[in-house]
Structure formats: structure tokens, C-alpha cells
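A single protein chain has been omitted from the complex, and every remaining protein chain is retained in its original position.
The block that comes next holds chain A.
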């Protein structure tokens, strides 16, 4: 089963290596990993897509929590927003094909960000299933390059990932 996990971390040198290293050495399967800064200074946020049963997911969360620089881990089991951005370069043989791929792109609400004589780059945002479907739809025309950011996610509503209040040890 696929799980989207968000991890709030201290933005220290090597923290990404720590998270990635832990996942590799514990033998967890990850589909993607995306990282970026947050609005708060010193804090970054990582989105992981992990596959495995509930026991695996529990271990992923617990093991991540053992890292000193990991502040909070959440599995987005609750209603959440998931998005991934992809750049897809499709090869274009002729005018007819050009029209076809444009139609498909429109159906997916993909934007054209680069047009050349023999290729088009599309920019697409959506959940990973949508990105997968778009790529499959373009495959018959000839995929030249695909770059995906990996899924990022956020809980809907008021639930937020934040630094826990200090409590006495």
C-alpha cells in the first residue's frame, strides 16, 4: 500500500542524508522524496511516498522519529491534498500529432512551457495517479524526457505539522 508521509525537520547540514540513509539501511521502499524550506526559519519539510503494509509504515514513522533533527512525522491518512509536478518532453513527428498531444494535454490541464520543431515540453501538476496517466497517454507519441518532483502533501483544514510545545522531560 502507498502512503504519503510528511516530515518536519531541522534544516541542518546533512539532514536529508540522514533521512535518506535511514530509509535505505532499514530496507524501506520509497517511491519518491521531495524536500523544501518552510515559512519558518530553520525548518524544512520532506514528503515521502512509501510503499508497505501498516507495520512497515509504523516502523518508518518510528524510525524517522528517532532522528534527533526530525521534529514531527505524519502519515496523511486523513483528508489531504497531494500534488506532484512533472515536466514531460514529448517528441512530435508532424502537424497531426502536434494537434493530438495538445488535445490530450488540454484534457489533463497540462501547460506547454517549451515548443520546438520536433518536441514539446509540458508542465503538469496533480496527484501522482494523474501524472502517471498523463505520461502513459503521451507514451505512444514518444517520450523524450520525464522529470517528476515526487509527491508533496498537506492535510486539509486546520491540522498542521508544527513544532510540539516544549514539555518537561
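Basically, a residue touches a chain if its C-beta (ideal position, glycine included) is under 8 Å from a C-beta of that chain, and two chains touch if they have at least 3 such contacts; residues count from 1.
Everything that follows uses one rule, which is that contacts and distances are computed from a predicted model.
Undergrad: Absent chain per UniProt: "ABC transporter permease", "Acetolactate synthase", "Probable chemoreceptor glutamine deamidase CheD" or "Oxaloacetate decarboxylase beta chain"?
TA: For the chain not displayed, UniProt's protein name is "Acetolactate synthase".
Undergrad: Touching the hidden chain in the complete assembly: which of A:10, A:91 or A:155 does that?
TA: Considering the complete complex, A:10 is the one touching the chain left out.
Undergrad: Of the residues A:4, A:35, A:70 or A:105, I need the one that contacts the missing chain.
TA: A:70
Undergrad: If the hidden chain were put back, which residues of chain A would touch it?
TA: Its contact residues with the unshown chain are 9-10, 12-14, 17-18, 21-22, 25, 55, 58-59, 62-63, 65-72, 163-164, 166-167, 169.
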